[in-house]
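Missing here: one protein chain of the complex. Every other protein chain is in place.
So, chain A:
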Amino acid sequence: MNPRYLPLTATIAIFLIAYAVCIAQYPNMLSTRVIGNLLTDNAFLGIAAVGMTFVILSGGIDLSIGAVIAFTGVLLAVLLQSTAIHPLAAFVLALAVTTAFGALMGAIIHHLEMPPFIVTLAGMFLARGMAFVLSIDSIPIKHPFYATLKSVYYKLPGGGRITLIGGLMLLVFAAGILIAHRTRFGANIYALGGGTATARLMGVPIGRTTVMIYALSGFLAGLSGIVFSLYTSAGYSLATVGVELDAIAAVVIGGTLLTGGSGFVAGTLVGILIQGLIQTYITFDGSLSSWWTKILIGLLLFAFILLQKGLILATDRRRRHA
């Protein structure tokens, strides 16, 4: 088998085995309800993680997305509370702001040759701070349009529901896969991850691609913020702290190389599902502390980093003997 598919295969295998173990212990977990909830509960994280996948594939990192999600939620809540603007218009406005925010970070990273870690860390503080400026309190969203959106779902056989936001996440993943593998922009992202200097020599427009990557990540963080506000019906500036780290974990567990250039958007979906599955298991068990989620995720991450390192070493050795 082509070694580039190995991490993805490993992720899928781990998910299937874990799910089988869960079902063996709690047969009720084999239901479309659980699957529907898995999608709904992790929709905002999944959407943001697609953006993170692109950023990491290009060799960068985006620490701002948790803060941007919270900012979007507060912005929507404040707009809907104090103006008569329709939620759809508010969505467009929020997406425009977060996309521009991402593009700005990308431009700084490229033109000032700053490490993405620092630039997006600053972006994180800025977005979180802006959320606090808008409101310190948790603001409920009571617009009737929200109720309408939340009532939209597709009923699966067996009683499970694919909600609007769960379905949206799947659509975003489908679009992400298309962008990664069937567009020149996608090829350029992988090229950047393979090495900026070489990519430049090969004629990849480094600047434009970098700006577009972070703009896309900002857009998806904004979309994730909208989904999160639908999910919680509120906007709160202290929400989604550390979500960027969950997203990074999902990306890495999904088999994407943290140094960039190798990985799959589809893997991130499986990474999200594994995280969701662990949480569901703990809910079913009832007696376990929710911190077990973090511990298991930590162990999984560590295992995947070892796997990647092993793969890189194996590839090097193979090439030397070739």
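In this section, contacts are C-beta pairs under 8 Å (C-beta built on N, C-alpha and C of every residue); 3 or more make two chains touch, one makes a residue touch a chain; residues count from 1.
The definition used in the following text is that contacts and distances are computed from a predicted model.
Only one of "Sugar ABC transporter ATP-binding protein", "Quinoprotein dehydrogenase-associated SoxYZ-like carrier", "Branched-chain amino acid transport" or "Glycosyltransferase" fits the UniProt record of the hidden chain, and that name is "Sugar ABC transporter ATP-binding protein". Per the touch definition above, the residue from A:F71, A:Y190 or A:Y236 contacting the chain not shown is A:Y190. The chain not displayed touches chain A at residues 2, 4, 178, 181-184, 186-188, 190-191, 193-195, 197-204, 261-262, 315, 318-319, 322.
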